[in-house]
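Some notes on the structure that comes next.
Left out: one protein chain. Kept in place: all the others.
As written, the chain order gives the labels A and B, with residue 1 at the start of each chain.
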């Protein structure tokens, strides 16, 4: 059987724990740690993420003795170890002896050690040193009973413009384009006299007088992701060879631009994520749900691991709000409800020193007899009540399409407006579904859409022919497709698809567009065909219906009377195009219409504001993110797994409260999709 | 006869066209282009601006075959070519093989290729390579029938701090100052221990711990403009030698700080400008009018060429508003009305790739059967109705003085307030004249002022003795002179003119100033001598009347009761000094007073708000920039050249509409000055 989260949860149940950095503490603290961990129900700790210098204090040396003790201690306490390859942060000696391993920014500034992550992804010396260490680490702990998971590197995202990176970029481009003529054509180098006459002329997009070539930038972003992925694979292969039964992961950071997570997820056994919602962001609950859904998508619908979250405040925002009582549990259970089978924290014990000494932890500076640690312990303990959730899926009949290529291509300088951004578009379309308790899968362009009743593409600025064809086939075959503005604009070389837009989606959408019209500041009045008005903003387009019906039109300005939202009955399905950016309430109304079109409903009708509802397996999770106590009606007699009590008719949820209810008469298979 | 715009318009009439970059398209598109151009009335295209790498794909190679075809095609279709020396953007091979040709910023960062404009203006290798190419280009096309105009480089403005630039700066300074003692005195190097003991010590104003020497900065700006001009002249001389009958131009960018356009204009045969009004800027119509008037001034009152404008949105602002229907024509005719004899666009066909692929064009991505191209074609066609305008002057009895030296000197750090800026001052004084339909010439310091009834110097921070004397003589001889605040402050070495200010203008203004008093945030109440109040802002001065009468005084604060605006009866004329920054309506009132003083009136009384009125030759242009339909009374029976219909009593102008009316009984010479 394939490796995955189940490899970890088998026999352990849901995972609970965090990053454990015992090298920061004297040994007498370790024993206290183990005892506190057991009391809190910790069953997984990540060890060694930043231990390169501790293991290899000078080039070629090895000091594993301390790590042996740590792993033995964990094993003795029944705590599994997620062992990290400590290659995210090389020791100072690497940069000192081999300055060419230090990264260089686009302006030519070398970035020094004394912080973290100071390596060039394309450095042969870094690669060699890292793999030598990983090999020894794997050899030493391959059979250690505590070893359960490999954690390669940490939060990959480094970028480098040094000469070695330039050479690697050229090699990557040679592999992509074969010959220079093809590259010149793909990059459109007849523009601005950019023709390359020799591979040796090509450099990374270093500081330049003005705008860079957008195709070069797009390939550069692809290369940066691939160069890191190549290093990840090299480490992974060392591990797989030595421990074929131990899954390998690396921790993502949500919708993180530098790495194409779709490509990365294919290369790892377990999808894991670091996620730090901002308590000061009112959109945080929906943004977090979206991120969790992305992780589930990256895992192919299977469970994933929340590798890092905070018990309280972080330290890296300008002003770091704490998590008030209950929020730690609320946010952790939200991840569980959306498919996580493990809930871990950065970190176990708050550091006394270093740049993150003000980051909250499971054991705070003030000690274990604190409000915060009490919540940690209670949360760890109650997870046992939810053990049956492990391994179960979160069924969804709606998919949202999101891809890194399009994101990268969209957000370069020199476009109609820098106010249209891929993630904001995605989130704005996601929110109304989340508010209604409609589960959404996040899928990549080109995904198999056959299982979905509704597919939403909030923005597909860049789209490949085959992906456009797949969307067209999907609607023709009976699906409901929704496409947001400024889609279908460029091909995978970032070249404009000429003619009426959105060129490759024009047939399915029944629309012919002439011009993108960024809007002046302030709202743009629009009118539904029924007569009621709504407000859009920022972006409008000059389009004509070409088979589609106009569902809403612009109601003011030079576009007055022209289509703003269109619906095209197409084949056995339908396709919607939104030629503007409707405000929040208009997007909610639109979501209602397309859901009706697709025959999809939320898990519960009439959810109170602020309440997130999601069904995982046969358990309905209700999470109150609002500031008011609310009463949520239930469809029938149920049991609340968290309280162990029956829930008749409804549950009452105080702010930050959570219910996990299971129908007393089990639902029939498929019912949860209704 | 001297070369000029007339060389181009002879036999062609008004020019219409744009940048044409056929190298971005397969040849089968070229034929379509020619056909579409003819249909749209295009008679001039600019070719080759970014073709260096296409012509010289590797060092020393030449590929002219494609360009031969393009010029032949244009000739065959009766379209003249503005042929560019493609030296604005060297190919990657130049920077790769000779990195010393790449520019270096003030911090020492090298700027790479992959964008455009990456050359050091003082690089001998760049110069050598550029001239070799220009020579071959000129030799090849000297006798081509399509060749009508040379377009040298593009939008000059590069700055470089490399060692070769340092050497060139030293040479320039040696020419200016002769010996080091004179330089030390001019720069005031006794301040902050900056004495230079050897020419070799002098560097460009590279990154430093704190404020730079302002005299060094001023000379640096002069040098940067001159270094580019020197390169321009070198290319021009190659062209002039080979094609003495073909005029030479390079395209300005309006009030563009890096190049002293007064000096440049003297070196070219045709003044041309690139201008992109921001549709989101409410001051855009007046700002544009001012810029056009500057171009007319640079051309010595003769016609000029609008080399680049946009048909719709540009792509380089953060948020790029489109031009709604009618605005393309409105803005283009505005240039015509203010002296342009050619109306061109960047660019003919919208690029599919490159950093400007979202810049609008004459043929948009969506094709020629579009709203936008229809407007282009209609506009091109209707220009034939205005053919008689070509070559006619825009008479003006008001001059505004503006110079680059003063602009440069004013806007350095370390001055009383960074809220007083040369262009803002100029525009604020220009607006009320524009609103009244009073034509204004923009002239340099030292210009012959004898033809003007009113001369306004909104700010002359730096003024030379002889220029101050000229202004004094002008007023003494009967002219009306208006001088704005913070004038007469420094001499051409940026050294303070001590004593009461504005020192060299003190006699003519009858004013003695002691202190510049930047004002706290918010308005400053002032009072006209008649008793009514107005608001000023940002800037006040402590001055005393010394012969002048106080026209307005400050009405609050520590300056209450002291003069804010003064008028000095001087010789046969009068001189006004404005010791503050009156708000818009107060400047309008002031304009009314000084116009009355000078006996100047607008071309039409009581213009509706938003309507621009300007007379060119015997044609009165009325342009409605406002949002309302207005009725404009006419002085007598006229014909509208655009409609071909009579206009009796008045014309009605919808928003964005234009009328070009000619009195049915021709005015007597000189009448238009009344």
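Operating definition for what follows: a contact is a pair of C-beta atoms (placed from the backbone, for glycine too) under 8 Å apart; a residue touches a chain by one contact, two chains touch by 3 or more.
Keep in mind that what you see is a predicted model, and the values were worked out from it rather than measured.
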| item | value |
| --- | --- |
| Residue, one of A:30, A:64, A:93 or A:256, that touches the chain absent here | A:93 |
| Candidate in contact with the missing chain, chosen from B:124, B:416 or B:547 | B:416 |
| Contact footprint on subunit A, counting only the chain that is left out | 21, 23-24, 50-54, 57-58, 86, 89-93, 96, 103, 109-118, 158, 280, 312-313, 315-316, 318-322, 324-325, 350-358, 364-367, 370-372 |
| Subunit B, residues in touch with the chain not shown (by the definition above) | 107-108, 187-198, 200-203, 205-216, 413-419, 493-496, 498-501, 513-521, 538, 542, 557-558 |
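Note that only the chains that are shown with their structure count from here on.
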| item | value |
| --- | --- |
| Distance from subunit B to subunit A - Cα centre to Cα centre, in angstrom | 49 |
